[in-house]
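Only a single protein chain was left out; the remaining protein chains are all shown in position.
Chain IDs A and B follow the sequence of writing; residue 1 opens each chain.
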Amino acid sequence: MPLPSGIYNVTYKKDMAIFRTWDHWVWLTAFAMFLAILPAFASRSTLSIFTTIACTIIAVHGLNLLTGFCGQISMGHSAFVAVGAFTSAALCNELDFSFWVALPLSGFAAGLIGLLFGAPSLRVKGFYLAITTIGAQFIIIYVIMHLPSITGGVRSIDVPPPNLFGYLIETDHSYYYLALFMAAIITYFVKNITRTGVGRAFVAIRDNDLAAEGMGIGLFYYKMMAFFFGCFLAGISGSLYAHYLQTINVEYFTLMDSIWYLGMLIVGGMGHMLGAIFGTIFIVVLRELILKVAPLVSKALPGLGVEFGAAMGLFILGLVIMLFLVYEPRGLAHRWEIIKTKLRLYPFPY
Amino acid sequence: MRDFKLKNITLAFVFSLLVIMPLLIGPTVKAEPDPIRIGHLGEWTGPAGRTCGPPGDALIAYFHEYVNKEKGGIEYCDPKTGKVLGKVKVEVLYADCRYELPLFKSAFRNFVDKGVIACHSTSSPALEGLKKDFKRDKVPCFQTSSNTVAHWPPEWIYGHRPSFADDMGLYVDWILENWKEERPPRIALMYYDGPLGKSMLWGGPQYAKSKGCEIVADEPIPGMPVSTTSQLLRVKQAKADYIAATLLGSQMALVLKDMKRMGLHIPILEATGTDATELRKLAGEAAEGAYFTFPSYDLGDESRPAIKWVNEHYRKYMKGRAGYDVINEPIPDGVWYVGWLIANIMEETIRLALEKVPPEKLTGKKLRDFGINRMKDYTCNGLQKGVTYLPGVDHRGSDYNIIHQVKNLKDSQVTDWRKAPRLLPPWMTKK
Partner (left out) sequence: MIIFLQHAISGLMVGAIYGLVAVGFVLIVKSNEIFNLAQGELLIFGAFVCWSLIFQFNLPPWLGVLATLGVAALFGMVVERFPLRPMIGQPMFAIIMVTLTVGLCLRGALTAIWGGMSWRVFKPPLLPPEPVVLGELILSRQYIYGFIIAIVVVVALSLFFKLTRAGLAMRIVAEDQQVAQAMGISVRGVFRNTWAMSAILAAIGGILLGSINGINIPLANIGMKAIPAALIGGLQSIPGAVIGGLLIGLLEGLSSGYIGHGIQDVVAYVVMIIVLIFWPHGFFGLVTIERV
C-alpha cells in the first residue's frame, strides 16, 4: 500500500491496520455519505443497478477468497449462488422462516455443498479443478431442476420480501440500503479473514501448495475452509438476490454467469479486496451501458434492423473488455494503485 | 517502445468509447414527451434469440412503420362527446437483454422511468421474474410465449392464445374424438428440458389422465441436442400412439429427422408455436405429417384478406433486414407473425383506452381499466377468434386454437378454431 512519507510500520499490527492515515477515514466517510444520500436523487433504475452490484460484490468476494487468495479456481460459482437462493426460498416458503434466519442458513447450505465439490481439490489442480467446478455447475442445476417438491423444478417460485419488525423491505429504496449494508459487512469480514493467519495460509497455498504443506499448513483443512467461505458468501449473495427479485428460477444461474463472476474478478484484479469491488462495478455498469447503446446503433443505421444493433452491442461489450485486458492484464486494482502513487508524487515522476 | 505506443492507442480507444457512450445516451432522455410509449423487453443475441427476436422486430415495425407512418398514429377522442380530436403516435422502447434477468430488470426500470404504459416480452425471465414488478408499477405486459407460469394467477400479464398445457388438452380432446379402438390411447410426452417445455406439464398430463388416456413415456430433450435416438427408442418401446411435444423448432426438426431415419411412424403433436415454414425449412421432407397448433389460419393462404394484410406488410417492412430474406421466403415465420398479432391487440387496447382517457393522461392502470378490460371478442382484423380478457379470471386472451398438419410439405388445417379447455396449473388448484 503506498503511503505518504512519515508513516512508519513499527509493529505488525500497525502494518496490517485497515485505516492507516486520517485521509482514509475522511475518504471512507465521504463515500459512505454519498451512498447514503444517493436514493434521494437517483432514479429507480440507477438504484436497481446499485443493488445488483452490491449483491454481486458479495459473491465475487467469495470467489476472490477461493480463487484470488487460495488459488482454487471455481468456474461453477453461480451454482452455489443458486443453492443459497433456493435454500432461502424453500426455508421462507415451506417452513415460514424469517429472512434474517434464512440468510445465514442459506450461506451454510451453500458452504456445505461447496465442501462436497471442493473435496476433489485435494487431488485435482489447475485446469482440471476448474473444469471439475464446471461439473458442479451442471450437477447442482440438474438436481435443483429435478427436485420440484423443494425447489419448484423449473417453475419460478415466489420469495417473500424481508420483514424488519413489521416493515417490509421491498421497494428499490429500502432494499438498496439492505444490500449496501450487507455488502459493507461482508467486505469487512473478508478483509479481516485475509488479514489473519487463515488469510496468510490461503496465500501460501496459492503461491505454492507443496511449500505451504512443508511449512506445516494443513492443505486439506485450509482448502476446505476456502471452499466453505467462498461458497458461504455465494449463498449469502444468492439469498439476498432472491429476496430482492422476489422470485427465482433455475434459469437465472447459468454457466455464463459463473464465467462472468470470474471475469469480474479478473478485470478487477485477483487477490485484491478492491479488485472484487472494482471489477463488479466495471462489468455491471458496462453491461448496462451496452443495453442502452444497442438501440442507438439501430437508430443510427435504421436500414439494418434492430437485431444488428443488438449484435453490435454484444460485439462492443467483448471488445471493450478485451482491450482493457490487453492494456491492463493485472486488473483495475493494480491500475488504481499506480494512479494513487502517481497522484501522491505529482508533479515528480517518482 | 512500440508496445508502449500500442498500449496508449488502445487506452485512448477504450476511454473514448466509454466517454462517447454516455454522450450517445444523453439525447434520448430529452426526447419530446408527446408520443405514447410502450416497452419491448427483447432479446436478439441471447440463447433464445431465435424465438424472441422476430416478435420484437414485428412489434417495432408495426408501431413505428405501420401505425406511425402509414396510419399517422392512433386516434384519440374527447371522453365526453366521443368526437375524434386527432392522432397520437406510439414510440416503442426496446432493449436486448440476452435472457439475463438483471438486464431485464434494469431495462424495465428504465422503461418505467420514461413512462411506458405497456410492455411486451417473449422471454421467460422477463415474464416470470418481473411478474411482481409489473404488478407494483401497474404496467400491463403482453406476452407472446403462452407461458403458463406467467398466466396463472392472472395479474398484469396478458396473452393472445391458450397456454401450452391447454394446447395439450386440445390435442387430448381431438385424439379422443378420433379414437376408434377399445383400449385407451397411449400418449408419450417429449419436451424441452426447461421452463418453456415444461410449461406443458402444468396441467396437460393430468387432464389427459382424467380423460382416460395413458401417459406412457416422459422424455425431456436437452436444449441443444445432437441426437434424440435414445429418447425415441424409449418412446417406441413404450408403444405410444401419439407423442405430445413442446419442443423448440430446432429440436422438433431433429426429432422428426431421427423418426424418419428410424422408420418410426407415431403422430407427433407439437404445441410451441412452430409453424410449417420453419419445420419444412429445418427438417425438410421429414416434416411431413407433423401436427402443430398455431393460433392462425394457414399463413401461406393469401386468399384470406387478413393473412394477405400481414404478409404484404411483412414483405414491405422486413425487406433487406439482417436475417430476413423476403424474396425467397415471402411468408413470415410463426414467431414473427405472433409479434404482429400482439402488436395489433396492443394497438386496439390503446385505442379503446383513448376513447375514455386523453393521451397525456394515459397510464398503465388506465390502459388496463379502460382498454384491456373492455376488450371483448376482438378478432384482430380477422386473424384470430375472440380475444377477450376476463379481469382477474383469465388473461390468456383467446381460448381458441387451430390444429394444423404439414401435408405435401405445405401447411394444411386439420380443424377449424377449437375451444381449448382451460387447465389450471397445480398451484392454482391446490389452495
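Throughout what follows, a contact is a pair of C-beta atoms (placed from the backbone, for glycine too) under 8 Å apart; a residue touches a chain by one contact, two chains touch by 3 or more.
Predicted model, so just to flag it, every value in this text is computed and none were measured.
**Q** Among B:184, B:300, B:323 or B:386, which one is in touch with the chain left out?
**A** Once the missing chain is taken into account, the touching residue is B:323.
**Q** Among B:35, B:79, B:184 or B:284, single out the residue that touches the unshown chain.
**A** Result: among the candidates, B:284 touches the missing chain.
**Q** Determine and list the chain B residues touching the chain excluded from the picture.
**A** Residues touching the hidden chain, for chain B, are 3, 6, 44-45, 47, 49-50, 53-54, 57, 193, 218-224, 226-227, 229-231, 233-234, 237, 249-250, 253-254, 257-258, 261-263, 281-282, 284, 322-325, 333.
**Q** What does the interface between chain A and the hidden chain look like in terms of residue numbers?
**A** 73, 120, 123-125, 127-128, 130-132, 134-135, 138-139, 142, 145-146, 208, 210-211, 214, 255, 259, 262-263, 266-267, 270, 307-308, 310-319, 321-322, 325-326, 329-331
One rule holds for everything that comes next: only the chains that are shown with their structure count from here on.
**Q** Calculate how many whole Å lie between the centre of chain A and the centre of chain B, each centre taken as the average of the chain's C-alpha atoms.
**A** Once rounded, the distance between the two centres reads 35 Å.
**Q** Which of the residues in chain A come into contact with chain B in the complex?
**A** Chain A residues touching chain B: 43-45, 48-49, 52, 145, 153-156, 158, 172, 245-247, 249, 251-252, 257, 284, 287-289, 291-296, 303-311, 313-314, 316, 320, 323-324, 326-327.
**Q** Okay, in this complex, where on chain B does chain A touch?
**A** Within the complex, chain B contacts chain A at residues 7, 10-11, 13-14, 17-18, 21-22, 24-25, 28, 42, 44-45, 49, 53, 56-57, 60, 93-103, 105-107, 109-110, 112-113, 124-125, 128-129, 131-132, 149, 193-195, 198, 202, 318, 320-324, 427.
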